[in-house]
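Only one protein chain is missing from this complex, and each of the others stays in its spot.
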Amino acid sequence: MIVVLKRGASEATIQKIARRVEELGLKAHVIVGTERTVIAAVGDKRNGEQEALESCEDVEKVVPILAPYKVASLEAKPEPTIIRVLDFVAGGGNVGIMAGPCSVESEEQILESARRVKAAGATALRGGAFKPRTSPYSFQGMKEEGLKLLAAAREETGLAVVTEVMAPDQVEMVAKYADILQIGARNMQNYNLLQAVGETRKAVLLKRGAAATMEEFLLAAEYILDMGNSQVMLCERGIRTFETHTRFTLPLASVAYLHQKTHLPVIIDPSHGTGYASLVPPMCAAAVAAGADGLIVEVHPDPPNAMSDGAQSLTPEAFAAAMATTRKVAEALGRTLH
Amino acid sequence: MIVVLKRGASEATIQKIARRVEELGLKAHVIVGTERTVIAAVGDKRNGEQEALESCEDVEKVVPILAPYKVASLEAKPEPTIIRVLDFVAGGGNVGIMAGPCSVESEEQILESARRVKAAGATALRGGAFKPRTSPYSFQGMKEEGLKLLAAAREETGLAVVTEVMAPDQVEMVAKYADILQIGARNMQNYNLLQAVGETRKAVLLKRGAAATMEEFLLAAEYILDMGNSQVMLCERGIRTFETHTRFTLPLASVAYLHQKTHLPVIIDPSHGTGYASLVPPMCAAAVAAGADGLIVEVHPDPPNAMSDGAQSLTPEAFAAAMATTRKVAEALGRTLH
Amino acid sequence: MIVVLKRGASEATIQKIARRVEELGLKAHVIVGTERTVIAAVGDKRNGEQEALESCEDVEKVVPILAPYKVASLEAKPEPTIIRVLDFVAGGGNVGIMAGPCSVESEEQILESARRVKAAGATALRGGAFKPRTSPYSFQGMKEEGLKLLAAAREETGLAVVTEVMAPDQVEMVAKYADILQIGARNMQNYNLLQAVGETRKAVLLKRGAAATMEEFLLAAEYILDMGNSQVMLCERGIRTFETHTRFTLPLASVAYLHQKTHLPVIIDPSHGTGYASLVPPMCAAAVAAGADGLIVEVHPDPPNAMSDGAQSLTPEAFAAAMATTRKVAEALGRTLH
Partner (left out) sequence: MIVVLKRGASEATIQKIARRVEELGLKAHVIVGTERTVIAAVGDKRNGEQEALESCEDVEKVVPILAPYKVASLEAKPEPTIIRVLDFVAGGGNVGIMAGPCSVESEEQILESARRVKAAGATALRGGAFKPRTSPYSFQGMKEEGLKLLAAAREETGLAVVTEVMAPDQVEMVAKYADILQIGARNMQNYNLLQAVGETRKAVLLKRGAAATMEEFLLAAEYILDMGNSQVMLCERGIRTFETHTRFTLPLASVAYLHQKTHLPVIIDPSHGTGYASLVPPMCAAAVAAGADGLIVEVHPDPPNAMSDGAQSLTPEAFAAAMATTRKVAEALGRTLH
């Protein structure tokens, strides 16, 4: 950490803060500049030392040097993590495709979805059984009944099942049916939930919160990894900005940035990331060109009659076309779509 | 709702969408404009009709007219809700003051905090026992032991206790000790948690998520109200923007806006809203001038040794001075500080 | 426009507002809903009617239906505009590549840059002679001397020259040397400057302001088009969001969105859009996969000694590698790199 002192901090203050640095278990190097004195605090500490120093008198700011996450970092594990679940593979040059409806609505709807997305090249089936809805008056999902239908779809098609879990006490039940546990964007910092999925050995798809920084995102992953579950995929699904022509703003530079910081695979969700079906196909191709290790795409056999997210759902035909284009891009770049 | 069709939508399409509107239980009025046709869909529906219509072919966009929340709205209850807990009062011209440390750290620390904030005019004591921390390596709170210390502080001082609850299965325990249950910003859309506090009859302090719109904020309150708990306070604690000179951006216009839409009291958190102790006092005064029904302020007897949030914590002396100034503003405006 | 009235607006008020709608030259359709009355105001007006109606008593909000831009819209001209300047071509399936240093620094530097970017496949040379710099103490550009060096580089290489113009009274001078006039992001709403370049018949590269909406962006283009200059390219260069791990957030969905609204070509600037050289190559490929009609990339023969923007400049070698990859993506999608 670099502790920047206020202009005119006295020698006594400088010594006092240097002692505080040493008390915190760090080594203090005082550097007297032309206008400011700074103290470099050297050592491997990430447990609140920054906050402690920021509140000392005459400290202007404290600049951290080390990343606050450890297990997620590329420094801890330089080779990419590859997630394999049934035929789904993401990471290390493999592009895993998850697709399906926003919500499980009926046996017919989920089976039809599964068949169609499999035919277009998906290896995992998405579908919500527990639905976090902005309004208490909206459809809240079929719950365990929906999970059973997902499992039946896997039975028939062999697709891995990815579905959201919303609360710690649901983890056991969801894990019984699902192959990949999804943590939704609204729950990215629901730490009790992160710890609960961290206790399972199921693969986890962790969605970025709409206002989360990259550090917060990686620290959320760290909560899961720290419990011993190494099977984490990071999912960029768009951030909240001033833009209103899309539902969220989808920053594909996240892919390359995360690949420089972490070994975990990075999945892109162009459906939530844009909010409009017509924008999804070009963003599928762009995500893979940016280096994404996978995609999760909303596909519904009949979008106008979907119980949720119809506007951003592709028809099976549009999804098949998008995958054909995306596959061309992947192949041009020497990568494989799964 | 207003359904805006794409330019050149055919008569057949217009009729098809109008029928879909009627199927959804709404009345359709077709208005043919010079460049666009729009269909006004009239009726009291808030359960996904917008999404359904948005995914119809040749629909450009759907504009909702009615607010999606009901019980929280001023239309449902025109007189302000007043929250009274022990000596704490917020709403209807009463400005309730909650203050105390970020975390409960020890008996001495919390008792000292309680005495000092009471002396300065606070009627509720804040203090975290379960702490949502960005990093798994940071101090996570004293848990039930912390709750017991808070209750002891209430015993001695008569201050109402406000503390955060992080998970549905903690609600019972926290409610045993606390007077006001706080839902943190990260959990504003943790719907299972909202429902769990909605099942209690304890007052709830619901913090706005850092990227939540006003509609999402009011709908989160609606989850609690919908369970039968009417004792909800809305807390604006700052939003995430591009600004970095403050920890968050604190939009005080939220107060006046919310007063035009809802009967629930509006509390301001200038500590998280700015992130720096030196910015907190002017924002206390400004919040009250803007019409806030209460404040929640971080105060620590020894900020440089605080285990969390030291940089934004006021000393007891600074808090007393801030309250003296804020009281002058309240009185000039004919309102009362509690 | 749809005028939404406040709940409980009286019949007299409704009639008064309907009359105001008619006075403004629009036709009023009153629709009485279950909770709200709305008035549909039909007609082709875009000159302040919305603002006028918003300030009427008992109006809650006014929702525009028509886009406020005309000449830029796809409805006005369904076929894509193709910009051709020397060998540079953008639009209609052609991907034009502009590259070069942030600033012109010396004859040797700009000639070396020109040769290297041409060898890698660029058909236009970028380079700033008038530099808008955040600080008055930073290098402000070589001014006319820089323009002459750019012209010399065109002489030798045949590359089209794109360079920024910062003020209306510079337009004549810059147009004497440059082939494409760049309007920087800071000046996107400098209307006097937009009108001044609109009076020339030079191609214009209009950069999106860092906080501009799509409507504001297209209306800025409209200022130029409205003066009779149809040679406008829209450049997405990233928006300001809460993200700090990149300099700006680069939303590639802009490409697909703009292609649905306007006939103008869309160029991506991955250098400013990310701010870090290591993130630029994947975003070049992703931009083309998203459908971009061109790229503008900062390339410097010696980034650590660049007088501006070194951190986001590619070396010539890195640029050549990025173009090789990007070309593969373009070809896979049936498009041509120029």
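By written order: A, B and C. Residues from 1 in each chain.
Just so it is clear, contacts are C-beta pairs under 8 Å (C-beta built on N, C-alpha and C of every residue); 3 or more make two chains touch, one makes a residue touch a chain.
The model shown is predicted, which means the values in this text are computed figures rather than measured ones.
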Looking at C:G43, C:G93 or C:P132, which residue reaches the missing chain?
C:P132
For a quick check of understanding: of C:V30, C:A52, C:A152 or C:M173, which residue touches the chain that isn't displayed?
C:A52
Given the full complex, what residues of chain C touch the hidden partner chain?
20, 46-48, 51-52, 54-57, 68-70, 132-139, 166-170, 186-187, 189-193, 209-211, 215-216, 219, 222-223, 226, 240, 277, 303-311, 313
Contact footprint on chain A, counting only the chain that is left out:
2, 4, 7, 29, 31-36, 38, 40, 42-44, 63, 65-66, 75, 240-242, 244
Across the whole complex, list the residues on chain B that are touched by the chain not included here.
211, 213-214, 239, 241-246, 249-253, 255-257, 260, 273-274, 278-279, 282-283, 285-291, 325, 328-329, 331-333
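Just so it is clear, only the chains that are shown with their structure count from here on.
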Could you check if the interface between copies chain A and chain B is built from the same residues on both sides, meaning over half shared, or from different ones?
same
Whole-Å gap separating chain A and chain C, where each centre is the average of the chain's CA atoms
30
How many angstrom lie between the centres of chain B and chain C, each centre taken as the mean Cα position?
38
I'd like to verify one number: the distance from the centre of chain A to the centre of chain B, where each centre is the average of its C-alpha atoms, in whole angstrom.
26
Indicate the residues of chain B shared as contacts by at least two other chains.
240
